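Yeah, one chain of the complex is gone here, protein chain that is, but the others are all in their spots.
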Amino acid sequence: MSKKDSLFHLEPEDKKMINSVTWRTMIGSGPYQYEKMQGLTFLYAMVPVIERYYKKKEDKVEAYKRHWEIWNTTPQMAGLATGLAASMEKQASEDPNYDTKSINAVKASLMGPLASIGDSVFWGTLKIIATGIGVSFAAAGSILGPILYFLIYNIPATFVRHILPVIGFKSGENFLKKASENGTIPLLTQYASMIGLMTIGAMACTMVSISIPFTYNVKDVSFTVQSIIDSIAPAILPTGLTLLCMNILKKGKVAPAVLIIILVIASIILHCFGIL
Amino acid sequence: MSKKDSLFHLEPEDKKMINSVTWRTMIGSGPYQYEKMQGLTFLYAMVPVIERYYKKKEDKVEAYKRHWEIWNTTPQMAGLATGLAASMEKQASEDPNYDTKSINAVKASLMGPLASIGDSVFWGTLKIIATGIGVSFAAAGSILGPILYFLIYNIPATFVRHILPVIGFKSGENFLKKASENGTIPLLTQYASMIGLMTIGAMACTMVSISIPFTYNVKDVSFTVQSIIDSIAPAILPTGLTLLCMNILKKGKVAPAVLIIILVIASIILHCFGIL
Amino acid sequence: MSKKDSLFHLEPEDKKMINSVTWRTMIGSGPYQYEKMQGLTFLYAMVPVIERYYKKKEDKVEAYKRHWEIWNTTPQMAGLATGLAASMEKQASEDPNYDTKSINAVKASLMGPLASIGDSVFWGTLKIIATGIGVSFAAAGSILGPILYFLIYNIPATFVRHILPVIGFKSGENFLKKASENGTIPLLTQYASMIGLMTIGAMACTMVSISIPFTYNVKDVSFTVQSIIDSIAPAILPTGLTLLCMNILKKGKVAPAVLIIILVIASIILHCFGIL
Amino acid sequence: MVNALLVTLILIVCNFINYWFGYTFTTQPIIVAPLVGLVLGDMQAGIICGATYELIFLGAVNIGGIVPSDATSGAAIGTSFTILTGMTADTSLALAIPAGLLCGQFMMLIFTLRSFFNPSIDKLVEKADAKGIDIMAFAQTIIFCILVSLPTFFAVSFGASAVEAVVNSLPAVITEGLTVASGLLAAVGFGLLLKVIWSKKLAVFFFVGYFLAAYLEVPIMGVAMAGILYCIIDFSVSGRNKLSTAVNNSSEEDLFDE
Amino acid sequence: MVNALLVTLILIVCNFINYWFGYTFTTQPIIVAPLVGLVLGDMQAGIICGATYELIFLGAVNIGGIVPSDATSGAAIGTSFTILTGMTADTSLALAIPAGLLCGQFMMLIFTLRSFFNPSIDKLVEKADAKGIDIMAFAQTIIFCILVSLPTFFAVSFGASAVEAVVNSLPAVITEGLTVASGLLAAVGFGLLLKVIWSKKLAVFFFVGYFLAAYLEVPIMGVAMAGILYCIIDFSVSGRNKLSTAVNNSSEEDLFDE
Partner (left out) sequence: MVNALLVTLILIVCNFINYWFGYTFTTQPIIVAPLVGLVLGDMQAGIICGATYELIFLGAVNIGGIVPSDATSGAAIGTSFTILTGMTADTSLALAIPAGLLCGQFMMLIFTLRSFFNPSIDKLVEKADAKGIDIMAFAQTIIFCILVSLPTFFAVSFGASAVEAVVNSLPAVITEGLTVASGLLAAVGFGLLLKVIWSKKLAVFFFVGYFLAAYLEVPIMGVAMAGILYCIIDFSVSGRNKLSTAVNNSSEEDLFDE
């Protein structure tokens, strides 16, 4: 496989454009709003593409309109979509019969999968790993805490942020088609969720701390309620509380902010009674 | 899904009857004998069913005869069969063409699977878990030992004892048919056995205690035989002895009582020679 | 299953011959050379077979020629091939139409799979297990180190060395045919490699020792670089170095001897700078 | 005598609660022994005996009507003598084990003899005598509970002094040997359990359990949890769920999902 | 006042680096708090506040535009008061939590109000005004970064003395209760994350994670590694790779194989 055929090789011209798209894609949730969500980001990211491929003003306007639509996904993952859109715009500019509707269709179909992969990888896994390591240093007062946190998160994230637009652009539509046809996207989504769930399951039981100090005495032996609970299943209270919170939030009747307030008040009250 | 359609919803009349069947089913091995085994239990459990659905004496007699047959399964699981038999008797009482032989056929086909699921879940897993936790407290002289033992075992067991007759009655024959056709019953049996085997494998190596105190000296370093064995594979003696016992018992030539006596004598003799 | 039909039962005459083949097969890499590799071993192992089944000198010569060919496999595994060849020679001696070319074909087809199974089981797994246990005793100066090493390796190895020729002889060609047709051989190879990889993965991170003593101070708290690395992933340096070595060796441009020298020099230099 | 009566009463109650309410396991040594201790005035000793006997009689479980040893009576007799004569729980194994074995045989005798009542049940059935069936079921159960408690009554009434003499004269080598045996004996119990569940195909999971406990030091609850997780993954993720959705829906994963 | 300005500046910079460069997470408490500490002269305290708040606000993540709590402002305000009034990080939760909640609402207000600019963007699009789009994107982002930092400015400018008085008068039972709460609150965060990822079918892996951490004491990196290994095995060994080779080839196993 010569270097030219490689998945990641780009011609200088393309490289310049994709580089620009990459940096522009990064503003992600910067201009977030509830109506168009990250729509302005996508529009902004497409500027160098549209300016390069379209010469006539009406074509440009049409293209800009196309990308001034609702868009929302995990910012770190968005590059796959902007890269892909760039390659589709290129084709559209060359082929007058190109069905430009397919561009938005593709975008729409990518939002969900990219968000669910991205949210579990970046929010659910990577951030939590960084927290686990960073906090352990920071709690001991070491400046390494924030530094490691920043690096552990951003080294892989930066890699992803820069590689996805290239992949999107090079592999074009075909990639997406194949990936949905042969089941790659649902499989990746599943894998990302699995790993996300595992890390959260692990973190919930180590990072949520809740224990019942209540002690009772039988003759001269004294037992704490917590030690009994631990002998049955370690860390079952934090895990249980986490699942309870999820269930409450899922029902949608209690807002997160309210739940936080309830928990703070409950903690204070239960502590008064010596239960927590 | 409205509450009425739920798997566990019963009309008040049915509820009363099934409740009675549930409590009667519980006598399980109380009247055990080698000829009819738990046959009397099943007969006793069917009394409220037969009295409710059949009005003519000859029909009643026929129905009672049907259930005065050999029956044997794990007591905690029997409710699925009695509940199911209740629903079949109901149909039989309503439909004169009902093939009543199928009732006994279904009972016969359920005995084995229910026993093998039940024996591995209740004898092989749940009792052993309760023992593991209970003994650790009791050995320290804490009253929590028996209490936790009782609760850990009976909370899930009570749930099962009460839910199975309802499931049996509501889902009726179909359930069984489907469950055998689509492989649920063999799969459940397999899963129950797997978990049972795992717990026993884990317990055998922690609860059977056997070690070789024999020590020898090379120059001024002293080694125990046990430490060598442990470095090769921890707890291999208890595990090996357990497998040996199983093999001996499986061959069927040595009764468990005899094996116990042999082991006691062997322990005393081997201890004399300082080997155990 | 009567004892006679058992896979491992042999008539006295056969037993004597196979016994001889077994011991002769053992010389394995003794007469190793780059041209015929272990060819002389195979020839030597077939002596009792050829002398028994062939009476005419020309038949003998032909048979000897057949086995004076290139041959190479893990010595401990070779018995399956010599046993099998013995059974094929027996048939060839009885049936004048026997296609003697198939004997060499079978030998050729066995070399690769046997070597890959054998190399991962004996070099990659068993030797490493023996090392793990043996070294832990030897490092403490105990004579048990070499003794356990010898036994842990040779007890299973001896079993294999003695059983394979019997299996090869008794099951004959059919075995091989079946085994390749139904996928046993590739599956076994895969399983052997899997276990081999796992043990090497485990050993590399415990037996290769490399750590960075470099310490720095922030205020009065001092951190070692190694502790940071460990908190991110334990034993990542030894594992990484091992993978690096593999990659270098795989490229084939650096001979193992050269790599050893490079590492020794690098260790000395890096130690001078306080990095290792 | 009063002691014997009290202990016997406890036994009857424990047996009845077990056999009439769906195997509540109130007949297990860990529960019987403390109660015996309670009526004999030393509950603490009873609890410790319970822990010791529970492990010894761990496998003395009634599977398929085969009773290798009557753990309930064994525990009751052992605990009684431990408290009455002041031995240790370990030494009293010399009594508890043979007592359990003998009572186990006695129990199986009852299971055999009980068939003699079948003709009268036949008659109740012929008459569709619901009341009669109810009475018969109750009578068989309660009488059984009383019968299996009798050996303990006689042992505790008449055995104490004889037992004390015998046990006191046991040489150290035997009492120590018994302690060794107390460690071993659970192997028989596990062997009996295994015999029932073992299958060529699934045997590997026995060793998985061994691996988790011996190498990873997972406690027993964790091992069971690992098993359950494996089964769920095997069922729902690895594509084994070609079963009809009806079954799938009632599986435990629903728990946290409306 | 100078302090308030410095803290606000830090916040604006952190927010900008986060929102303009692809979610660099410079808005997380563990990073914001030390920087706030730095400008207020006690970085050490800032680092420790960072560790405390990071866990409290762990789940206060912006998923799908829902902001349960603004961790950045909460951390900045909490840290400022901790240093300025000399409380402990735990006590300052009494400030950080409500501050975070309020600022979160303010943030969502901005997300709502921002729609008012859409008509002018429509116009830029109609004119294919690339320059205009560029300016708009930058302006919206930078203004957002300034706006969300304002509450912190006001809180730190005017709140210090009032806060000091209030916090000093908190009874012990409340400050201790807050410490208890600080342990609990991550549950809300994890609950929010779970809500997004949870599915009946995959729920079992939550418990696998629990098992690995609670029973085997695997650190979080190891849990993630176990998950990745499982996925690779599931994909490439257990025969799930019926996918086209194109995809297969780009899988991560290539790493060590030329």
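A, B, C, D and E label the chains in the order they appear, each numbered from 1.
Convention: a contact is a pair of C-beta atoms (placed from the backbone, for glycine too) under 8 Å apart; a residue touches a chain by one contact, two chains touch by 3 or more.
Here the structure is a predicted model, which is why all the values come from computation and not from measurement.
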### Task
Please give every residue of chain D in contact with the chain that is not shown.
198, 200-205, 207-208, 211, 214-216, 234, 238
#### Entry: Touch residues of chain E, complete complex, unshown partner
216, 218-219, 222, 225-226, 229, 232-233, 236-238, 253-254, 256-257
## Note on the structure
Touch rule applied to chain C and the missing chain gives residues 7, 24-37, 40-41, 43-44, 47, 50-51, 57, 60-61, 64-65, 68, 72, 75-76, 115-116, 119-120, 122-125, 127-135, 138-139, 141-143, 145-146, 149-150, 153-154, 157, 161, 178-179, 182-184, 187, 190-191, 193-210, 233-235, 238-239, 241-250, 255-257, 259-261, 263-264, 267-272, 276
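Definition applied: only the chains that are shown with their structure count from here on.
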### Query
Turning chain A onto chain B with a C-alpha fit: angle in degrees, nearest 5?
120
### Query
Taking all residue numbers at the chain B to chain C contact, is the shared part over half or under half, that is, same or different?
different
### Query
CA centre of chain A versus CA centre of chain E: separation in Å?
12
### Query
When you check chain C against every other chain, which residues touch at least two of them?
231-232
### Query
Could you say which residues in chain E touch two or more other chains, in rising order?
44, 198, 202-203, 205, 207-208, 211, 214-215, 219, 221, 234
